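Of the protein chains in this complex, all but one are displayed in their positions.
Labels A, B and C are assigned to the chains in the order they are written; within every chain, residues are numbered from 1.
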Amino acid sequence: MTDMAEMPSEPSGWLSERELQHVRRELPLLYINAVPVRVDAAGEVSEVGLLLRADDDAISRALVAGRVLFHETVRDALIRNLEKDLGSVAMPRIPISPTPFAVAEYFPTEGYGAFHDSRQHAVALAFVVAVDGSCEPSQNALDIVWLSPEEAASDDVARDMTGGQHSLLRRALAHCGVLR
Amino acid sequence: MTDMAEMPSEPSGWLSERELQHVRRELPLLYINAVPVRVDAAGEVSEVGLLLRADDDAISRALVAGRVLFHETVRDALIRNLEKDLGSVAMPRIPISPTPFAVAEYFPTEGYGAFHDSRQHAVALAFVVAVDGSCEPSQNALDIVWLSPEEAASDDVARDMTGGQHSLLRRALAHCGVLR
Amino acid sequence: MTDMAEMPSEPSGWLSERELQHVRRELPLLYINAVPVRVDAAGEVSEVGLLLRADDDAISRALVAGRVLFHETVRDALIRNLEKDLGSVAMPRIPISPTPFAVAEYFPTEGYGAFHDSRQHAVALAFVVAVDGSCEPSQNALDIVWLSPEEAASDDVARDMTGGQHSLLRRALAHCGVLR
Partner (left out) sequence: MTDMAEMPSEPSGWLSERELQHVRRELPLLYINAVPVRVDAAGEVSEVGLLLRADDDAISRALVAGRVLFHETVRDALIRNLEKDLGSVAMPRIPISPTPFAVAEYFPTEGYGAFHDSRQHAVALAFVVAVDGSCEPSQNALDIVWLSPEEAASDDVARDMTGGQHSLLRRALAHCGVLR
């Protein structure tokens, strides 16, 4: 079984990859996580988008994820990482409130808390983002699949997600009032 | 000085106006309040919309407000009251999360809490709503004015609002991260 | 199977029971719901309290619930209903923020939305409340049982709850970061 190590890291323009490797074991790194959703005219979530990824020899489903860079606002990091994972015509509606619906703390030690990333201690600010446009899988993903809130909350989907991200997905559904 | 009594009550299809008058002194009535905003591409609030109203002999600025009717969802009440106050082409983006950013408790006793409505005990679920379309004042409003977040938070605007609604407006700005 | 009709209504000092019966079919009534929890020293939820109730011929588990009365603040309604359901020495820590973590809309029409109350349209502001003291079942409850977050989220517990309250309980666990 794979883990959150597969959360892709974009090339840092500020730290060399070697320096970043070093820092990953010294400091918590700031990430964003995003749950893309389709909403109906009344604002209610009708579908949830998950990235389909091929990591090593396993297929997994994942949330949008990426680092917040030096001197980058959380909003800009959210926009940049949504574009990286969903393409340039997804037309995300960036949340009006800059406060995340949850904070996911990924620890390198498995079983320490709800979230795991073998590579690093990452703390992700998590947002639900409605997307109106067309989503295209990036080089990091094979596809984007859209599920009903019920399917997204299911144990079947939980088994396909790694690093504890399904727990974050369920919290997102709860936040949107569509977790039963 | 006028008070929240001017918060317009739509005709109830379920209770006669006389029955409603009676109930207003017996039960807290459920309302919604909405703060219409314009947002930029990054989701940040650039302008806040306030209704300009002529009540009795005074001009005041007000938030969108209205009752939740029997068997109506909060979302539907939000949509209906936004349409009532902003017109049919305002194109509001109804929030994904059904949880209000604040709850405003209007009491008929002046000075009892932050919010006042001489007519009734009203409890309003308050939402910030981005509007993309064109807003037209309804019969209840003379005009809709758009202010920067700084103007909206100012003491000048506070003096033009009644029933404590400026406190709710400031909380909305805080929620959006644009209160300095 | 029973439904949310069993959510107990305290005697209204303001409306006669007959008037209240009438109003229940004309207006949404404002309620509070509370999820009592035990927390550890780090503030993390360790246990969730559920009321054990005997309604008609079935045993069910329920959240703390009750009406907001005329001229009563939501905070005071929360305190009063916690005392009604948990006794006078529960020592609840009333939340600092007056904003509910969720709003539960109970409709009299079964299947219309997530929550059902055959008696009325009730809109409940929902809070998670840490209790430090000793909880004693009131006349409305046979007992109070304390469950781990995992047990509380389980399908077994869901089957013992009525009116959709288990959905609200799961949302409470998500809000507290303990829903897996």
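Here is the rule we go by: a residue touches a chain if its C-beta (ideal position, glycine included) is under 8 Å from a C-beta of that chain, and two chains touch if they have at least 3 such contacts.
This one's a predicted model, so the numbers in the text were calculated from it and none came from an experiment.
Of the listed positions C:D76, C:E136 or C:D160, the one in contact with the omitted chain in the full complex is C:D76.
Of the candidate positions A:R38, A:R93 or A:H121, contact with the unshown chain belongs to A:H121. Of the residues in chain C, those that touch the hidden partner chain are 37, 39, 41-45, 73, 75-76, 79, 93-99, 101, 128, 130, 175-177.
Across the interface with the omitted chain, chain A contributes residues 12, 14-15, 19, 23, 25-30, 68-74, 98-103, 105, 107-109, 112-113, 121, 123, 125. Residues of chain B that touch the chain left out of the display are 102, 114, 164, 167, 170-171, 173-175, 177, 179-180.
Note that in this section only the chains that are shown with their structure count from here on.
Each chain gets one centre point, the mean of its Cα atoms, and the points for chain A and chain B are 35 Å apart. One simple way to say how far apart two chains are is to compare their mean CA positions; for chain A and chain C this gives 33 Å.
The set of chain C residues that touch two or more partner chains comprises 102.
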